[in-house]
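Our next item is subunit A:
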Amino acid sequence: MAETTTGLPFLSLLLWLPLLGALLCLLCYRSATVCRWLTLGTTILVLLVSLWLAFAGSTGEAGWLLFEDRSWIEPFGIRYTLGLDGISLLLILLTAFLQVIAVLISWDMRKHPAFFFALVLLLETGIIGVFLALDLVLFYLFWELMLIPMFFLIGVWGHERRVYAAVKFFLFTLAGSLLLLLAIISLYLLHGEQTGVYTFALAALKQTELSFGQELLYYLCFMAAFVVKVPLFPFHSWLPDAHTEAPAAGSVDLAGLLLKTGVYGMIRFAFPLFPQATEKSLPVLAGLALIGLFYAAWIAYLQFDIKRIVAYSSISHLGFVILGLAAWNQTAWEGSLLLMINHGVTTGALFVMIAMIRQRTGTREIDKLGGLWKTQPNLSAFFLLFCFASLGLPGLANFAGEILILVGVFASHPVWGAIAVGGVLFAAAYMLRLVQEVIWGSSCEPFDKSDLCQREWLILIPLALLVVLLGCYPQPALEVMRGPIQLLLGGMP
Partner candidate 1 sequence: MSLLELQSLLPQLILALGATAVLMGGAWLENRRVWLVIGMLLALVAACAAALFEPPLVEVAGMYGTSLYARFCTVFWSLCVAATLLISCRYADLHRFGGGEYASLLLFAGAGMSLLSAATSFVGLFIGLEAFTLVLYILIAFNRTDNRGAEAGLKYLVFGAVATGFLAFGIALIYTATGSFHFTEALAGLQVENSLRPLGLAGWAMLLVAIGFKISLVPFHLWTPDVYQGAPAPISGLLATAAKGAVLAAFLPLLGGLGEAGGVVKEVLWLLAILTMLVGTFAALPQTNLKRMLAYSSVAHMGYLLVALLIGGAVGGQALLFYLLVYSLATFGAFGVVTSWALAEEEIQDYAAIRGLGYLHPRRASALAVFLLSLAGIPPLAGFFGKFGIFHAALRSGYTELAVIGVLTSLISLYYYLRPVIVLFMQDRSAYQLRSGCREEYLLLGGCVAAILFFGVYPGPLLELVALVLP
Partner candidate 2 sequence: MIVPLEHVLILSTILFLLGLVCVLVRRNLIMILIGVEIMLNAVGLLLVGASAFWQQIDGQVMVIFLMAMTSAEVSISLAMVVYLNRRKGTVDVRAFDEMRG
Partner candidate 3 sequence: MMATLMFYLLGAIAVIATLLAITRNNPVHAVIYLVNSFFALALLFFLLGAPLVAAWEVIIYAGAIMVLFLFIIMMLEIAPGQEAGRFGPNWLQWLPILLLAVALGACTLLLTGLDPLGADGVPRWYASPRDFGYVLFKEYALAIEVVSFQLLFAAVGAFYVGRPERKNKPPGEKP
């Protein structure tokens, strides 16, 4: 392959900026303030760069806005290949944005701040890498790179059962990804034997001829990794613990970003590489998605830990997303991706708010909370907004995605669609319970009566604006992802 790099290596810049910031953080670990500002600066810089890409990116070869390809590990034929298209662009924008929020929400981190911020930045590199990588090994590298920082974030800065949650998270996700590794290698070997060219490049591996049996096998191995990360119904059990025990920033990143990497992996790698297997598996996928959609909602309805409620709600929402993918048509896919973005924003916002509430009341127990509106009207108002966004009130973020998914699903599989509609009801059930127990009802006398401080306004206003904007005018996002989705869907069932 030729060294095709369009102009400056903006992708590498985007990718390695956070890492640089992390190193700097570690260097000046003595002063927390410096680390804070350094991290904030880095994340904002990343956000700016990605915004710049959003506007400057021009469709280059094979529908990539930007593309980088360098030789890396010759003996194995592993290359350093990055590519940016509409989908990854959106997800990266989301990443950059949420990272800024994550930094702000953990602004006054007392416990080992340098370490903390460095990890947050490292995580950002990992996630962006996943969204950019087009060489399977490179992808796998970043895929795993996400684990370590998250493990530490949960394990060190988490709440009561943090260690259990951290280990569970690590083992679960690794279990999936090791199978992925095996599949990658054997696919590579197979392709090598067929063509004599040993490479991990996605574009090349797509050309491999596979018998249906092989396809299915590899497909399952690939999905093992992605399905755990998403998480789809029976493989979700790490998520509630991880979300619940993680610190605010951790939860935001987990819910907002890590889950998305799973879906991204499916649509970028698993589906294109193994079309036949995908086609056969769609009903199963849809079935699991549907089950998860209701199952998680039902469980959420009974939880006592408000963080757990939100955690299960995101399982439910991801069920929606997967259902949309399984419907396999333009509208549904656009809906799914949109819902991914929206879910990232709303759920992230909810976790942020829960952190603020916990700061004031010192508890996440739903029984101990209540009547926050009396003491913190502004905070409660935002909470109300995000909760209703999350339960899919039209005009707010999630609805736009959900309705598109439903339309798409209904078009191809009316029954699935009709069933899925029911999920919305249960979403209302648990979300309203959450709202009721937290901000309405008799007051729980928080020890800290202060309403939002400036920093918190700074965090919440962008989130709220984004929620409304994505709900009322998601067109730009949809148009950006349209082309790539057509490419991905093209020539498939």
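Regarding selection, all candidates are chains of the complex that A comes from, given by their letters.
Going forward, a contact is a pair of C-beta atoms (placed from the backbone, for glycine too) under 8 Å apart; a residue touches a chain by one contact, two chains touch by 3 or more; residues count from 1.
Note that the structure is predicted; figures quoted are calculated from it, not measured.
**Q** Have a look at 1, 2 or 3 and point out the one touching subunit A within this complex.
**A** Spelled out: of the options 1, 2 or 3, subunit A touches 1.
**Q** Using the touch rule from the top, collect the residues of subunit A that touch candidate 1 in their complex.
**A** These residues of subunit A touch candidate 1: 72-76, 112, 115, 137, 140-141, 144-145, 147-148, 151-152, 155-156, 162-163, 166-167, 170-171, 174-175, 178-179, 181-182, 185-186, 189.
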